[in-house]
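Here is the structure we will look at, set down as structure tokens.
Left out: one protein chain. Kept in place: all the others.
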Amino acid sequence: MTERLNESAKGVYIISATPFDDDGSIDLDSADSLVEFYIEKGVSGMTILGMMGEATKMSGDESDNFMRHMLKRVDGRVPVIVGVSDPGHNNLARLAKSSMDAGAAGVMIAPMSGLNTEEKIYAYFARAFSALGGDVPVCYQDYPQATGVHISVDCFNRLVRDFDQVVMFKHEDCPGLGKLTRVRQTAEEDDTLRRVSILVGNGGLYLPEELSRGADGAMTGFAFPEMLVQVVGYYESGEIERAQTLFDAYLPMVRYEQQPGFGLAVRKEVLRRRGAIANAATRAPGPKLTGVDHDELGGLLTRLENRLRDIG
Amino acid sequence: MTERLNESAKGVYIISATPFDDDGSIDLDSADSLVEFYIEKGVSGMTILGMMGEATKMSGDESDNFMRHMLKRVDGRVPVIVGVSDPGHNNLARLAKSSMDAGAAGVMIAPMSGLNTEEKIYAYFARAFSALGGDVPVCYQDYPQATGVHISVDCFNRLVRDFDQVVMFKHEDCPGLGKLTRVRQTAEEDDTLRRVSILVGNGGLYLPEELSRGADGAMTGFAFPEMLVQVVGYYESGEIERAQTLFDAYLPMVRYEQQPGFGLAVRKEVLRRRGAIANAATRAPGPKLTGVDHDELGGLLTRLENRLRDIG
Amino acid sequence: MTERLNESAKGVYIISATPFDDDGSIDLDSADSLVEFYIEKGVSGMTILGMMGEATKMSGDESDNFMRHMLKRVDGRVPVIVGVSDPGHNNLARLAKSSMDAGAAGVMIAPMSGLNTEEKIYAYFARAFSALGGDVPVCYQDYPQATGVHISVDCFNRLVRDFDQVVMFKHEDCPGLGKLTRVRQTAEEDDTLRRVSILVGNGGLYLPEELSRGADGAMTGFAFPEMLVQVVGYYESGEIERAQTLFDAYLPMVRYEQQPGFGLAVRKEVLRRRGAIANAATRAPGPKLTGVDHDELGGLLTRLENRLRDIG
Partner (left out) sequence: MTERLNESAKGVYIISATPFDDDGSIDLDSADSLVEFYIEKGVSGMTILGMMGEATKMSGDESDNFMRHMLKRVDGRVPVIVGVSDPGHNNLARLAKSSMDAGAAGVMIAPMSGLNTEEKIYAYFARAFSALGGDVPVCYQDYPQATGVHISVDCFNRLVRDFDQVVMFKHEDCPGLGKLTRVRQTAEEDDTLRRVSILVGNGGLYLPEELSRGADGAMTGFAFPEMLVQVVGYYESGEIERAQTLFDAYLPMVRYEQQPGFGLAVRKEVLRRRGAIANAATRAPGPKLTGVDHDELGGLLTRLENRLRDIG
């Protein structure tokens, strides 16, 4: 059994893709190879069934089966967080329960759309936590670009104070660097406020800045997890210059994957080209690369290789 | 077996609530009594698992079971349309197939969020229809207030031309009276364009105007289906004055149920007070009436009774 | 000089239209007749350059001139509030200053779009108030359907506590009845919190409920101000039944004017038919009635007349 997720989590929790066949069925062989790919690249943990995992396009049974398959394959080598966001608390709690029973380290929840005041956000999570039970560790996913829900630092801190199970903040508000700084600073300045783990998303587009500001690592799905792992590692060992040089080399690719809505198709294609999965298909309705896109991507990958050789 | 839905559909297709217990489980006894209530009030058809049916908060299995239960209970007395909107085409097609197999008359689909040009809307439906197969009759739900997707009359007509299975337009754009007129007029002026059935939503808030402009009836969940049935009937028999007087009597209640997001709680409470369901609970997270709301609603219901007595 | 707006304001502050010619120039003769029309109908105050006043389509100079013209014509007979919402605080403060200098009773401000947390809303108004100076009375316009900004009752109360110049709450959130109740109740239960004036918008669609819940009147542009005046008056004198009967008679018309975006064209046409203004044109780009709309409106007006005769 894996340890439960807690405030000390750090490193890279890769957001896993969900591999599909052309006909839209889940490709479990690719799921296996993808797990090995991620672990080989040195990730500290894994998050499945996130937005990038196309979770909303899967049925409850499919999510459940995929979750079990992944947990079994990972087999405790790294902790696994399961995305359980859902319009209904019943579904949310059901998947959370079966995930924890199957050995997950914790769950990730993004607020549902339409929570437009702090009291609504707070009430939503209070209710969700009561559905979950108090022993399920939770990562709050702060991704307003997708959810439309904007939580203030004050309100997030209130959740941290009132619910011990809130142990992680997935930071991907944008612009959000100031928010990250304040989540970190308010906890440092106030002994009564727990210091939670902060992992950053947005494909890592602001990773160096975020690590400087106190993030503990990344939780995102960039198709070169080794970059995330190394940059986070270099920052931890104080090799800032080295971290930045490496980051800059990958930045054209990071940026290319961060095209909103479309980037998922890019990411899966890179994973395919790298041998991590057999098929880059997204489930319908989903984005698709054109011939022009394929050529462009090829060019970017070649430039990346060259640049990596240069910096040795 | 029920007949398949076609362009001649008219009257009132009531949007059915989904009854829940306090703990969020589906209350099948209330589902039965609700079916009887609707049929007794004279509806021509029924639509289940729409937005008002809280479908997004149910699991795939729950939706499937509820659909089967309702179809069995209705037992062919009126045609049943099943809402199958889903972020993923796999889930959408699966529920559509099992619904048609179980005897549904057709399905209703609202476009997923984010379809912001006509070509994206068209492509989305073309792909959805191909997942469905060409023999499943479809009602297009035009509800931009919820989906954020705005279809033009041109684009809808292109779907009608290219896909014979598009047989019904659920009109609830607002402001949308001009659009309804143009959907109707373009079909009247062009022999090559099929005249589809138009049923209107928005709780019936503009029902008299919409019937005048060529709507064939209503598809909405107002908790007094008999009003919808009578108004549509009076319009059909040319008793316009009588229709309007009746409509006006109910209008304070119609308006009260149309509070966006909140109206569902009102509607279920009215259904409960009328004996149609045992419990007014919405599934979490959902709206709830306060004591003040309950008193206010009581006052409105009394006024309605009085007014109905007045107009005899 | 008019008295300054304060917390005791009540009755009907009609939101004034801005009359235009067909070529889009401001029709000052109609502005004059419109003022007389409103005052004759018994309004307690007037609000100019609100959203319904098409303020965003006017230049700064035009707004300033129109404001001066209206204030001169009103000539202190009723207090006038000027809408000064603007993307920039410079423009906002400039119009506020010239309005107060010209004899306005106060100003109305809606938050700019994009304020998505309480601290941002608070900071925005703190900054706006500092640009205004502390002696300008302010009405907070709570209209999230247009602004996208949702203020909680807590946050509004903080503004009331910290800024004496906040004297009025224009309530038009929807669903918003619960919010109105809580704004009123929190002030009643806490002696340290000023009780501000609450006037309601949304065309009066929930006027009876809102008056029951503690609103002091209405601030909206319904083209039959006499209904608003009488309903508010009947509520004040405790003639609730009479108020409701009158309200219900106008409700089909209230509802018809409340078509979002489109209702302005209806409202101006009704004002034109009633002789209040010479031309119903909205400034480009703005909504326009079709022939079908004109006929429909005619029918509604006839029904209203008949119904008013009935309840005599």
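By written order: A, B and C. Residues from 1 in each chain.
We take it that a contact is a pair of C-beta atoms (placed from the backbone, for glycine too) under 8 Å apart; a residue touches a chain by one contact, two chains touch by 3 or more.
Everything quoted here is computed from the prediction, not taken from an experiment.
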item	value
Candidate in contact with the missing chain, chosen from C:Gly60, C:Gly76, C:Gly133 or C:Gly298	C:Gly60
Which residue of B:Gly42, B:Pro144, B:Gly214 or B:Gly299 touches the chain not shown here	B:Pro144
Absent chain, residues of chain B that touch it	116-119, 144, 150-152, 154-155
Absent-chain interface as seen on chain A, which is shown	174-175, 177-178, 181, 205-206, 209, 212-213, 244, 248, 251-252, 255-256, 259-263, 290, 292-293, 296, 303, 307
Residues of chain C in contact with the chain not shown	24, 54, 56-61, 86-91, 94, 112, 114, 124, 127-128, 131, 261, 283-285
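Keep in mind that, in the parts below, only the chains that are shown with their structure count from here on.
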item	value
Graph class of chain-chain contacts, one of line, ring, star, complete, other	complete
Degree value of the rotation bringing chain A onto chain B, based on Cα positions, nearest 5	180
Euclidean distance of C-alpha centroids - chain A vs chain B, Å	38
Per-residue overlap in chain C, given as positions that touch at least 2 other chains	none
